[in-house]
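Every protein chain except one is present and positioned as in the full complex.
This part shows subunit A:
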């Protein structure tokens, strides 16, 4: 049971990594399209936040503190990129 939960938990990270890689590829392809880069960054941040909510909901340990944690890290990450553009 514990092994199943561990494997299931690891599999949860695949979509997060996939979205991250897709964002990076997008940044290369649209290297000089500022609106697209801003949109991609925001989309990546939102995806990460949603991933956190869904992941913790599935594990039945979602609460306000955890949601806020993912939200502030999302805001930090998006700000770190967008304010350079």
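General remarks:
Please note the rule applied: contacts are C-beta pairs under 8 Å (C-beta built on N, C-alpha and C of every residue); 3 or more make two chains touch, one makes a residue touch a chain; residues count from 1.
We take it that contacts and distances are computed from a predicted model.
Taken from the listed names "Universal stress protein", "SCP domain-containing protein", "Coenzyme PQQ synthesis protein D (PqqD)" or "3-oxoacyl-[acyl-carrier-protein] synthase 2", the protein name that UniProt assigns to the chain not shown is "SCP domain-containing protein".
Although one chain is not drawn, its touching partners on subunit A can still be listed: residues 13, 16-17, 20, 23-24, 27-28, 31-34, 41, 44, 48, 51-52, 55-56, 61, 63, 65-66, 68-70, 72-77, 79-81, 83-85.
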